[in-house]
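First the structure, which I've put down as structure tokens, then a few questions once you've had a look.
Here the complex is missing a single protein chain, while all its other protein chains stay put.
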Amino acid sequence: MPVKSNYAENASPMFRILSPRQCEEILLAAQEVLERTGVTVYDEEARDTLKKAGCWVDDILVRIPSAVVDRALRSVPKRVTLCNSRTGSRDVRLEGYNAYFGTGSDTPFTIDPYTGKRQRSTKQSVSNACKVIDALENLDFVMSLGIVQDVPLLISDRHQFEAQVLNTGKPIVTTAHDIYGFADIIEMCEIIAGGEEELRRNPFMTLYAEPISPLQHAWEAASKLILAAKKGLPVVYTPCVMAGGTVPATMAGVLTQGLAESLSGLVINQSTREGSPFIMGGVFTIMDMATTIFSYGSPEFNLLMSCLADLAHYLKIPMFGTAGCSDSNLVDEQAGIEGALSIAMTALSGPNLNHDVGYIEYGSTSSLEFLTINNDVIGMARRLVRGIQVNDETLALDLIHKIGPGGHFLCEDHTMKHFKTETYYPNLIDRQRYESWVETGSKTLFERANEKVKDIIENYEPDPLPKDIQQKIRGIVERSEQKIAK
Amino acid sequence: MSKSQYVRANYQVNATPQLKMLSDDQCESILNGALEVLERTGAEIHSQEALDVFKKGGCWVDGNMVRFPSHIVEWAIRNAPSRIVISNQKGERTLFLEGQNVYYGPGPTNTYTIDPFTGERRRPRKADTVRAAKVIDALPNISYAMDCGTVMDVTPTLSDVHAFQAMLENTNKPIIHWGFGIDQYQDIIDMAAVVAGGLEALQQNPFILLYSESSPPLRHSVEAIDKAIFAAKNNIPIVYTPCTFAGGVAPATMAATLVIAVADSLVGLVAGQLVRKGSGFVMGGLISTMDMASTILSYGAAELSLLSAGLTAVARYMKIPMFSTGGCTDSKVIDTQMGLEAAFSILIAGLSGANLIHDCSYMEYGATSSLELMTMDDEIIGMVKRILQGVEVDDEHLALDVINKVGPGGHYLAEDHTMKHFWGFWAPTLINRLRYDGWKAEGSKPMAQRVKEKTQDIINNHKPEPKSESVLAEIQAIVDRAEAREANKR
Amino acid sequence: MSNYYEELTQSIISGQLDRVKSLTQQAIGAGNNPIDIINQGLIPGMSVVGARFKVGKMYVPEVLMSARAMDAGMQLVKPLILSEDIPSAGKIVIGTVKGDLHDIGKNLVSMMLESAGYTVINVGVDAGPEKFLQAVKEHQPGVIGMSALLTTTMLSMKDTIELLKEEGLRDKVKVIIGGAPISQDFADEIGADGFAPDAGSAADLCKKLLA
Partner (left out) sequence: MSNYYEELSQSIISGQLDRVKSLTQQAIGAGNNPIDIINQGLIPGMSVVGARFKVGKMYVPEVLMSARAMDAGMQLVKPLILSEDIPSAGKIVIGTVKGDLHDIGKNLVSMMLESAGYTVINVGVDAGPEKFLQAVKEHQPGVIGMSALLTTTMLSMKDTIELLKEEGLRDKVKVIIGGAPISQDFADEIGADGFAPDAGSAADLCKKLLA
């Protein structure tokens, strides 16, 4: 067999929107924004830290010289690993072009799979969601898929975390109202991990925080960045910007200002403690100028997400992306279209930690059916990204010769060996013949998804946490309840 | 000095997104694989005329088995034009099949169609192709016509001729059309020549592409290969498209499936080039996987997109225009599956840079056509075209001065810069972004309902630019001539 | 004599600031009644804009360009009228609630209200019950509007309503609320007078409440 030389292979499809020079141009522009325009920081400790790091602080306005940004870019780790809380297995490696998918957290509403009604999310709905996520093979991490609202709202973040960690072992990206909530959640995680150091070495949780666009770091956000750095725990910092509203209407302007917001968060984080794990985010989209919504389904949203992934790869910072979501008010054809476009683009671009799978209604409502459907779409996208292997075994010229014109390959060992790995078999996507489909009840994809969701809720049991640990977590939740009661 | 007054040196930009499924080396490997198969294994050819052409051209003919020396195939690849320009029916040059220009359109020959008014799944009639042509004519992102179903309420062997007449009468967009055999192809060319103002005008400025389909693996029926020869003789470009599915008529590995598809396409190419050097040839492509549970040829699988993008890469490597597939689904109803499968394949086919992407009307793994799906696809194509435009990075678009003016905590809604540029946001027509309460107030319509209403509205109200009475009469005369001929045959 | 009203209206609709300025100037020069210039020239233009926006025929930036043009016209006419004669659809106090820095939704509502002819007093972000109370006392608005993006901060809306009750001002002013986590249910629960799901409907809501 001949040996090939100088043979370049696309082991997976190569997909880029921005060239490296375009990435550099946007980075430089973002640095110019930080040095010239600056950001407002509403947390005093953060301002002090920034001042010490060499930033120009004038009341709450902080301007960041480029050298300070450069230093933060050098010190931030280019990889973060998240593990399973039950097994400790390091499943989610946020590095390079690895793309993992999970849900989002901040939907006030959810669709009840039993009644079909849109209702406020509850602790039970979040528990159900986490079970479903735990059961789906293409979902890699968890966000609550709803804001728990049937508990005292000021400490709902503790309840929300409890509901999540009891019902899934997958890594959790958690929200917290403020650093006090965050501290309680960290305490819960340390109990589960078996100590502060154990959690730091093998984190199964990362905190989610976001600046307020344009160019503002609220007290909650900045203080979370600092606490995460002090604790040595990873933090996701993700500007949510809308072109024409909180950022310029041009895509390059969106990327520039959004990146400036991320980088200023990075500087707060790295100035507190160099080398602390940081995951750069961004939900970058347009404001729909007819309805004023923050669009979760527009083509610009997909385009910007892929561009941001190019930037994150250029900067070598792990990236928090967005996919599998829709502006549609129900799970219909539009939801299918928008979910598929965003998942395909995301899988091709390779941002690392991709959230909001299962969002409908421009992020106001969650749907477990949509989540379950997107589990299949992620499977399709992953098949696409595995690409085409070209070698003697896969070219199969001898087999083609053996079968010759007019034959078929169904009965060949080669087929038997490869058909399952070369082809992705979805769970819910229907490929029956028409007659069989009619025979099995002429069900739409949504109906099949609804059945599967109910089946998981009723019959699937995630790995439980040990009883004593469950009790300790309960204790922390109750403690916070007592605090606000006073 | 304002930054915009200097030029950037060494500034390389991606003017559009860049998707490369296969490296050039991989493309060459697949092409070499196909050349080896053609030289070693060969193809079974069921037409005497084609066998003669191949023999005369230097191929090795043994009975109906033909083996193709690689140099002849490579000669054919070199001689095939790298660009073909297709006009609309008014003679305006419309489809530039070259480079990575992308055009979308519907598909042919479904055996059922969904009536957009009654929802009934039934056999297609001539009136359905009339409706299809109107919808095609009205939709801005559908760039050419195909028949959207085999018309079954006419003389069976003239369903192609009748469908062509229905399309000529109801749209002025370019047409890609099939035919049962050479007689029908002649009818079609004659009708097209009437519209174009003569055969020569049609040849110089074709608005039709003929369509032929072989039976993989490596088998070419009389109809398939004779059509390739007929097209070359008449100097009308042809789409030659084997329908190759992994695990069934090709090995289960993607690379081998590409090898068979390329080899089968090249058989058609060699036939055409031997008849007339430089005759227009578009390489096909329906390429997917056989679902091993239901045995269907999947129109929604990830592998359809994967293989189509792979085949497009090889076509591009050979500099031959490419006919690919997208906008189709295995779903039997208008549902979420239809939306997601159509979107997935439209996106990947677009990113792959295939010139003609067909089947934006195929549901139920191709058995049934749906005008509603075509209408929905038109919207998806709009979204994907926005993605294909990519991102501009320059001072105007970086907008640093605007960012500085607005500063922390402000907003951009009332800026001139926003007013100037927000028009670049893609504007949805069927995609709905109303807030929940507004959507409810408008009747809580799912997209399927909005699609149905738009499709019905087009059929009821769209008036395609009519052709002259004399042209229509001449076309009718050709249809009558064909009817007489077929009656004689029986 | 041309009264310029039709042209003014058209220029408002197309958002041509300079043209509105020069037409208003000409209308004043030609001796038209300043109040007529507002009521028959400027306001009809904005009414068309509002109606078009509602049915999706105009987009937000266009509406704001029209509003800007209208404002420029108003600035020229205002000095000629006694301030109590200046037509206003009503006064509205608006702000984002305590603990919340999210600005854009509230600003959008504010601009939509202004363009519908209301006088808007914007109390900014992070506005606690006292801030709203003070504004009510100072400006005596017909409506106060509160915005919140977070489920935690939305609770503060209730506090504002309670404080207004305590001060005996609750029946003097209508309270409307909005923002991502807000719904009609929540408005009913805390005793607000109305909920507006978006900026366009906020103006309609105010019109209804002040009718």
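What to note about this one:
Order as written gives the chain letters A, B and C; numbering starts at 1 within each chain.
Operating definition for what follows: contacts are C-beta pairs under 8 Å (C-beta built on N, C-alpha and C of every residue); 3 or more make two chains touch, one makes a residue touch a chain.
Keep in mind that what you see is a predicted model, and the values were worked out from it rather than measured.
With respect to the full assembly, the chain omitted from this view is in touch with A, B. When you scan A:Arg200, A:Arg382 or A:His408 for touch with the missing chain, the hit is A:His408. Across the entire complex, the residue among B:Lys20, B:Lys134 or B:Arg219 in touch with the chain not shown is B:Arg219.
Among the residues A:Trp219, A:Tyr237 or A:Phe419, only A:Phe419 touches the chain that is left out of the figure.
Seen across the whole complex, the unshown chain contacts chain B at 46, 109, 111, 150, 152, 156-157, 159, 180, 215, 219, 221, 247-249, 252, 290, 292-295, 367. Interface residues of chain A facing the missing partner chain: 406-408, 410-412, 415-416, 419-420, 433-436.
Operating definition for what follows: only the chains that are shown with their structure count from here on.
Leaving out chain B only, with every other chain where it is, the touch network remains one piece.
More C-beta pairs touch across one of A-B and A-C than the other; that pair is A-B. Chain centres here are Cα averages; for chain B and chain C they lie 52 Å apart.
A separation of 38 Å divides the Cα centre of chain A from that of chain C.
Multi-chain contact residues, meaning those touching two or more other chains, occur in chain C at positions 59-61, 101, 103-104, 108, 198. Residue positions of chain A touching 2 or more other chains: 212, 216, 244-246, 249, 287, 289-291, 364.
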